[in-house]
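Here the complex is missing one protein chain, while the rest keep their positions.
Up next, subunit A:
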Amino acid sequence: MERDTSFVNINVLFFAKSRELAKTSRAEFTVKSVLIARNLLNQLIDRFNLNTISNNLILAHNENYIENLDTEINLQKGDEIAVIPPISGG
């Protein structure tokens, strides 16, 4: 029970369009240490003004894609979460 209510500070990275909308490439964010990935994404969308692209985002946790946003994630202090809009390399 105690695990669920504890909060941690994480680093959030923004790229491309999400960086422009958030007006920053990096921010600190406080969030529950255990939560559903989609919940975290929704919080970030609200906090960083990403509504217009909210349907097009996925997350990466410590440089690995979160393949399914419905999975539960465990966050440690200082973890890196990246907001990833559709990619266009190549």
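The working rule: a residue touches a chain if its C-beta (ideal position, glycine included) is under 8 Å from a C-beta of that chain, and two chains touch if they have at least 3 such contacts; residues count from 1.
In the analysis below, contacts and distances are computed from a predicted model.
The protein name that UniProt records for the chain not on display, among "Large ribosomal subunit protein uL5m", "Molybdopterin synthase catalytic subunit", "Eukaryotic translation initiation factor 3 subunit G" or "S-adenosyl-L-methionine-dependent methyltransferase", is "Molybdopterin synthase catalytic subunit". Among A:Asn9, A:Thr24, A:Asn51 or A:Thr71, the one in contact with the hidden chain is A:Asn51.
Interface with the hidden chain, as seen from subunit A, comprises residues 13, 15-17, 19, 42, 45-46, 51-58, 60, 63-65, 82, 84-90.
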